[in-house]
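Structure record follows, encoded as structure tokens.
With one protein chain removed, the remaining protein chains of the complex are shown where they sit.
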Amino acid sequence: MDAIIIQILNGLDKGAAYALIALGLTLVFGTLGVVNFAHGALFMLGAFCAVSFNALLTWPIQPPKAEGQLFAPKAIPFMEHQFGELGAAIVNWSVPLSILIAIPVMLAIGLIMERGLIRHFYKRPHADQILVTFGMAIVVQEIVKKIFGANPIPQSAPDIFNGTANIAAWLGMTDAFIVYPWWRLIYFVFAAAVIGAVFAFLNFTTYGMVVRAGMRDRETVGLLGIDIEKRFTVVFGIAAVVAGLAGVMYTPILPPDYHIGMDFLVLSFVVVVVGGMGSLSGAVLAGFLLGILQSFASMNEVKSIFPGIDQIIIYLIAVIILLTMPRGLMGRAGVMED
Amino acid sequence: MSTQNMVLNVADVSKSFGGLKALSDVDLQIEEGTVHAIIGPNGAGKSTLLNVCIGRITPDTGHVIFDGEVLDSHQPHEINQLGVSRVFQTPEIFADLSLLDNVMIPAFARRDGAFRFNAIQAVSGQADIREEAEAVLRDVGLHEQRHALAGSLSRGDKRRLEMGMCLIQRPKLLLLDEPTAGMSRHDTNMTIDLLKRLKQRGMTKVIIEHDMHVVFSLADRISVLAQGRIIAEGSPEEVRADPKVKEAYLGESEQ
Amino acid sequence: MNFDKMNRRGFLTRSAALGAGLAVPTIFTSASRAQDYCNMPKGDSVVFGFNVPQTGAYADEGADELRAYQLAVKHLNGEGDGGLLSTFTSKALKGSGVLGKKVAFVTGDTQTKSDAARDSAKRMIEKEGAIMITGGSSSGVAVAVQGLCNEMGIIFMAGLTHSNDTTGKDKKRYGFRHFFNAYMSGQALGPVLAEEYGTERRAYHLTADYTWGWTQEESIINATENLGWETVSAVRTPLGAGDFSQYITPVLNSGADVLVLNHYGKDMVNSLTQAVQFGLRDKQVNGKDFQIVVPLFSRLMAQGAGKNIEGILGTTNWNWSLQDDASQAFVKSFGEEYGFPPSQAAHTCYVQTLLYADACERAGTFAAPEVIKMLEGFEFDGMGNGPTLYRAEDHQCFKKALVVRGNDDKQSEYDLLKIVKEVDRETLTYDPSIFGGELGPNDGKSC
Partner (left out) sequence: MFANLSRNDWLLFLGFSLVVLISPWTLTPFGAGYPALLQKFCIFGIFALGFNILFGLTGYLSFGHAAFLGVGSYAAVWSFKLFTMNVVPSVIFGIAAAGLFAVVIGFISLRRSGIYFSILTLAFAQMSYNLAYSVLTPITNGETGLQLTLNDPRIIDNAFAAPGAGLPQTNLFGIDMSGYPGFYFCAGALIICFFLTMRIFRSPFGMMLRAIKSNQNRMRYTGFNTKPYLLTAFVISGMYAGLAGSLMAATDPLAGAERMQWTASGEVVLMTILGGVGTLVGPVLGAGVIKYFENIFSSFNEGTLHATFAFLPDGLETVAVKLAGLFVGDGWHLTLGVIFMLIVIFLPGGIMEGIARLAKLAGVKRKSSRAELSAGSAQPAE
């Protein structure tokens, strides 16, 4: 029983991560009709916003090398050197703080990308879009590798979020042992908040409603004299920010390296397609579904019945859903079917 | 009318989309060798009726019987192989291929059936089919442009091309969904001429049309569809005289 | 930039420099047959092929290997401070190249994929005339390239490969490994685990689901069960899973009090980080503190795991903090060249290059069968691991191994591992027959 509750919790958490990544992808596809293979790279760039911010804060102040010493002694982080205790505290909170950096940076990257490149590919075949965004993903990735190396760079969550929350106590189960890491709970809440914010933006603001109308019928909205193109640019920027924030907050869970975006790319596409192309709620639903099923498939009890099921569960579910529901969970007809 | 020379028999067909009843209890008999026009105001269910005939839509109730065969569970390609071809309202052609290819492909369907793995011969070696295609292109007046891409044609030309694609199959029944919509007067007249020539060849045709000039110059019989029902049927003269039709349709359109 | 031109020039200059007469295809003329053996060096240089991961997850490790190789070539050619040449017990090498020929090298990218690794090895052999191939950062690649080299009659000096199979069931006459293996890790680590954590422990294994993971899991289970430990469960995880949380959560309620992570590289960094996040190290089970063990360590991976690795036990082949003369000499010449200390991958690659060169020098020829004879059963010292034997039966080096602990009191950025114990060679020696395999004949091949 405890094991099942933990796996449900874990599935929700995983699902939140998948949904958050898939959300941006769907947003771009739904509004611009562009298949963005560079979405993973945006996630990676977000993670490296956190890395760079931390690197800046901890810029090493090198104590002088003693005579006869081959390697310099351990450096003191810049912030600590300059501001003592307060500085150390800021360094400690660098991951959440880097959100403040990531939002403008990712927005800028998104806008530049859309204006400079994606815009010219609206009318081009999807194959071209895939190739050009994939090429860009490789370029971005290689540049990051040149700067930061290929090794993962660990980022830690603020100290007070280290350790685990005692879920059993919350649920009033006295003899059960259910704990869950604080940071993962925070990631879940954060993801839910971001997803909620995007939905609220699209559903409850006039700006968002026009965008949504544009997703369904771009020409008509264009005829109404609204500059829908400009709004789509903004939407691309938002998608980039969403991907970037997902990346920032993920760094304490998975030490980021230059390749982390590619690792998520295929998965996020599967999530989007299972959800149904162009459906935001479908993407979120599929994210949670796949996350929970993946958690369950990894349980020893399940694996002993179906060996290797945890390796393929995501793809197996994708196949089953696509065969029973032609357009995924909530896809619209005619989108990317020809 | 005897049932032997009934090419198409639509019996009690109903179809709803959600709450909207597109067709209710439609009965329609098409006699061999005639041109049968279906007219009616927008949203009367004309295109739905054709869609049912080619297997694009399965009716909720009722049957479509073509040439003695009940079409209920037939796939669109099977229905076509039985001898039903259709010209669509928005031209359905192979835009990336040449006009010649566009017309040769249906000829292959007629000759080779629904599937044949013919990777041995070359298209260029199929002289008979090519000649036939060129003849059809001449018929529809597009022979000059036969090497151009179909996507580059004007809307009227696309429609004539599509007509050619149907004609080369020599269908027993040709369904035409507004063949002259959006055409210039000149193109419309050319199309009427073409259809008249076809009439002499004795091909059965069902034609949906808004342009009454076209309808009355071609049709042997006319059915009037309004709100998913057949409200009148008869020769052009009978229909023209029918007060119900005037009320439902002609009155407004002849203003 | 004009790639075409640059490219072409590069090749012209290089083939001129190497003097390798391979530019003209030798289809029917069989110029190669006329040679005594494959890629016999002509002219005044001999070409080594360094096949390391330059892209993918192990790119940093590969870069470090390449640095070590370049350093080794310098030392062989008499440049720099000579490095380990001065401490190596065999004095055949004089810093004047090998057999009077200057050492040149070519490089390739294994991408940590068997296919790509074999492709680049083939390129270096067929086109660039490499006499020996060395490198790699994963057992799958090592076994694949070793097989290829064996077919082509080229000696393969394995880089970092830890699976028992490399010199076990997949051993080859033309393949040699200096690095230690999973069995040795188990033997070295076992007693220390018993000493530190007691003999009544219940272990839970998370194992990377491929051959290296399985051999390590098997070796560690054997070693710990001999001590009296119980194995609660051994769970296989997909390679590159990224998020291991769904595999870690069942550990919480399993009744286990030790978690063994049979992961390497990125998988290790991720699973360890996440296991720590799930509070495993703060947990008490069966009245004991919960422990995590990572049987195979590397300094580069420790860097990726950050604070999480502090206090965790594991093994390595070599670490730069060793105080013997040879290790110090190597750290000094590597550190002066590059500004930071070498990794264990760099060390093993450097040593392999020297060992090969030395064997050629002693054999008096580059002909593989003779060189193999010199390497088989070769006993030496002064390479940083104490007295070492290249065993003839399986081409595995027997030498001491290190049990280390993640350092919580770092003196420098690179001071990540603290040596707990140096385990002597006798403890680690085993009967070659336990892993099966066959070396195959020592016959000369002409490409």
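Just a few scattered comments:
Each chain gets a letter, A, B and C, in the order it is written, and its residues are counted from 1.
Keep this in mind: a contact is a pair of C-beta atoms (placed from the backbone, for glycine too) under 8 Å apart; a residue touches a chain by one contact, two chains touch by 3 or more.
On a predicted model such as this, the values are computed, not experimentally measured, just so you know.
Touched by the hidden chain within the whole complex are the displayed chains A, B, C. The omitted chain makes contact with just one of the residues C:S139, C:Q187 or C:N385: C:S139.
The residue touching the chain not shown here, chosen from B:I105, B:A181 or B:L198, is B:I105.
Within the full complex, the residue among B:Q126, B:Q145, B:N189 or B:S217 touching the omitted chain is B:Q126.
The set of chain C residues touching the chain not shown comprises 1, 3, 6-14, 17, 22-27, 54-55, 59, 62-63, 66, 105-109, 113-116, 118-120, 122-124, 126-128, 138-140, 143-144, 147-148, 150-152, 165, 170, 173, 209-212, 236, 238-239, 438, 440-441, 443, 447. Residues 35, 120, 124-128, 130-132, 134-139, 141-143, 146, 266, 269-270, 273-274, 277, 307-308, 311-312, 315-316, 318-319, 322-323, 326-328, 336-338 of chain A touch the missing chain (whole complex, contact as defined above).
Summarising the interface, chain B meets the missing chain with residues 54, 56, 75-77, 80-81, 85-86, 92-98, 101, 104-106, 108-110, 112-126, 165, 169.
Quick note on the criterion: only the chains that are shown with their structure count from here on.
The distance from the centre of chain A to the centre of chain C, each centre being the mean of the chain's C-alpha atoms, comes to 35 Å. Multi-chain contact residues of chain A, defined as those touching 2 or more other chains: none present.
Interface of chain C with chain A (complex): residues 56-60, 63, 209, 233, 235-238, 240, 242-243, 245-247, 249-250, 252-253, 266, 269-270, 273-274, 277-279, 282, 300-301, 303-308, 331-332, 335-336, 339-341, 410-415.
If you check the complex, the residues on chain A that touch chain C are 2-3, 6-7, 10-11, 13-14, 17, 70-75, 145, 149-154, 156, 162-164, 177, 179-181, 183-184, 252-255, 257, 259-260, 263-264, 294-295, 298-300, 303, 310-311.
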